[in-house]
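Note that one protein chain is taken out, while the other chains of the complex remain in position.
Chains here go by letter, A and B, matching the order in which they are written, and residues are numbered from 1 within each.
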Amino acid sequence: MKQNATFFDEMLATPGDVRDPYKVYFDWFENEDLKRLRRKSEDAEAFFRRIGITFNVYGQDEADERLIPFDIVPRIIAAREWAKLERGIEQRVRAINAFLYDIYHGQEILRAGRIPRELISGNEAFCPEMIGVNPPGGVYTHICGVDLVRTGEDDFFVLEDNVRTPSGVSYMLENRETMLQMFPELFTQLKVRPVSAYPQRLRRSLSDSAPASSPNDKPVVAVLTPGIHNSAYFEHAFLADQMGAELVESHDLQIVDGHVAMRTTQGYQIIDVLYRRVDDAYLDPLTFNPDSMLGVPGIMDVYRAGNITLANAPGTGIADDKALYSYLPDIIEFYTGEQAILKNVPTWRCSEPDALAHVLANLKDLVVKEVHGSGGYGMLVGPAASKKELAAFEKKLRAKPSNYIAQPTLSLSTVPILSKAGLAPRHVDLRPFVLVSPNKVEITPGGLTRVALKKGSLVVNSSQGGGTKDTWVLGD
Amino acid sequence: MMLGKTAGGLFWMFRYLERAENTARLLEAGWRIALTRSSNSENEWRSIVTTAGMNVGYEEKFDSYTAANVINYLLRDKDNPSSVMATLDQARSNARMVRTALSSEVWEATNECWMSIKAELARPVSERNLHDVLMAIRFRTSVVRGALHGTMLRNDIFCFSRLGTFIERADNTARILDVKYYVLLPSAAYVGSNIDNAQWEVILRSVSAEQSFRWLYTGSISPMMIADFMILDRRMPRSLAFCYNEIGENLRLLEETYGTRQPCQDQSDAICKLMRGHTVESIFQHGLHEFLGEFVKDTTALSSAIEQNFRFYG
Partner (left out) sequence: MKLTIQHQTTYDYEEPVHYALQKLRLIPRTGHGQTVLNWQTEISGGEKQLTFDDLFVNHTELVKVTPGATRIEITSIGEVEVENLNGVIGKHAGFAPLWLFENPTPLTAAGNNIRKLAASVRNATEDHDDIVRLHHLSQEILSLVTYETGQTDSTTTAEVALTAGHGVCQDHSHIMIAAARLLGYPARYISGYLFMDGQDQQDATHAWCEVWTKGLGWVGFDVSNGISPDARYVRVATGRDYTDAAPILGIRHGNGTENLHVSLQVQQ
């Protein structure tokens, strides 16, 4: 395997020198037959297709169902590396929940002047309907998926805090299931921490967040899906199945006796906790988008009255908004009194004159993003831009600096994949999954590693040729 | 506890699977006739399409009944919402919807059934590979049934699945008989020609019962025997009596599970009672066509009563 000089490779930090967590795997691999491995890889694909772990592609002939490519080389993380990530994630998630409570109640952080008011007042992710709502158990983000990238031995950065409805956990579980079936011998040689308890933990975590007012003996949990045509339907069904919860759609639900209830073969059954995979805007046509066919009219009223738990709470998007991201270290300090354990990607807010000067001077090395943009629109990738594009962007930047933030282009670490010629390094990121209940924060050891399968590419999104890998966190 | 929608999804998933299988059997019977008889195959194909209930749509698209057109229309034509492919699409959609109620073996069998038949039907089916395609359909749907029997709990999930299967099957057998009822009339027996023997064979073949019929009835065959076999014989897994026996049994199990008797169970019991009170002679006296017509109507009414009583829809 050839080592790329400019990027940190998680297997071969320096050429020829295998890093500790990968030593056992590397020796095993050396003795494997490439042909056999490639066959295994094909088996894995057939397996994924049979169980139906596909995502739908809209706008294509008869809603094409695609597989996300799976690479059979695991990404391996050492115990002490994970321990640090875990502490950092927990700190971050606790601060985010404290922030959400505050921002929808007294707004002390604004009064204290720690973040500018405009950041909230002018932000579409702020959900006024959440003002004064007390979520059962005080939990806003029951499920989070924190996106991390690595650039060096000790350098992890948080790229995004996904606290709306993060997806991908079914891939974490199915990837592991597949690896266990294909390479049982590896699991006997290495102490890989299991991820399989996630659905039971999710169930318990959601049950622990149930409202006190429930008329049920045991909390009734259901998963709300937009339906079988949603791109993440597989995951919705998978999680409901694994948790032993009902999978419901809008037309299964009604308001009954002041609660949300689902229509069963024997009448209506009251739901205590709804793990909803429907976006805020569609959740309640009586409160938000009146044309929504995916939501439950009146559910926000039931929520405000304290008769149901919504996971995640509506309005959590204000905490993972791009404009707010650069203030996360301040937010962590404000609510926990501690320094942030995990680093943010350095961000220049162009609204600040010094930052703007720096950005203008280094435009060709930076990524500049619109504060409220998403999906890569209105973005400048300095190193890839032409002189003309740079000049045009500079003009926009000078005209309305407050509309932009800038970040350095990150040198994402690489992990090998199985290519035709054997192992080849590709860029990766990592999304660990976090569960928050009134009593605790639990982080499943592992997560979803997304990998850019194209050589040199830094884009790991599945919609653009990205694949996934199993992520192994080693025990002590 | 089960969602009403889930009960409905299971019911329809198995109705559609049964329907796909029945259409394949019907085509097989038609194909057999076309192979063994040279003249007037157009009439045979028409009667196959009519039995499948797709003649209106077919005639909008084609002027004549030819083997190639009928085969492709019934199996895979995009303009035919009841084609085997469309029916399997529906079965799988319902299976996806109720996935949390299915064992992984049943889900995977259903998904594999859909994937492999979709691949088989991706291109036009020629007379040469028709046999293989029909075999594949029968085989794949059998695997789903096998997985259902081998891996599912005998609870309400199983009951709704079976109700879907037997409502569809009862309806299908009754329709086959009704389209061909005239060849079963006593007067037809006197004709005693080969044509009628061939017609009887189509009837038996389209429910894959020619072999079991031969085991039970040796010597001279009369249309009355065929009618008796297909309507009242409880040993025969596609007879109307057999289907209603199963429907009654599954509704009884639901009553036991839920502790409530639903009105649809009275309807089902009434139909069972009616069947037990009949002999094949009394049916012919009553009028075979009338009997079948009422049976189809009652079965449709029972199906919608099940939908309502168990809250399939909001």
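The rule is simple: a contact is a pair of C-beta atoms (placed from the backbone, for glycine too) under 8 Å apart; a residue touches a chain by one contact, two chains touch by 3 or more.
Keep in mind the model is a prediction, meaning the values are calculated, not measured.
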(Q) Tell me which of A:Ala13, A:Ile255 or A:Ile270 is the one touching the absent chain. (A) A:Ile255
Q. Among the options A:Glu129, A:Asp320 or A:Glu442, which residue touches the chain absent from this view?
A. A:Glu129
**Q.** Hidden partner chain, touching residue among A:Pro21, A:Gly88, A:Pro211 or A:Pro285
**A.** A:Pro285
Q. Hey, which of A:Arg19, A:Arg94, A:Arg201 or A:Arg304 is the one touching the hidden chain?
A. A:Arg304
Q.
By the contact criterion defined above, which parts of chain A meet the unshown chain? Give residue numbers in ascending order.
A. 104-107, 110, 117, 121-122, 128-133, 254-255, 257-258, 285-286, 290, 297-298, 301-302, 304-305, 307
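Everything below uses one rule, namely that only the chains that are shown with their structure count from here on.
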Q: Averaging only over C-alpha atoms, locate the centres of chain A and chain B and give their separation in whole Å.
A: 47
Q. Which part of chain B faces chain A closely enough to touch in the complex?
A. 1-7, 93, 96-97, 99-100, 104, 107-108, 111-112, 115, 156, 258, 260, 310-311, 313-314
Q: Please name which positions on chain A make contact with chain B in the complex.
A: 49-52, 227-228, 233, 237, 240-241, 245-249, 251-252, 254, 262-267, 269
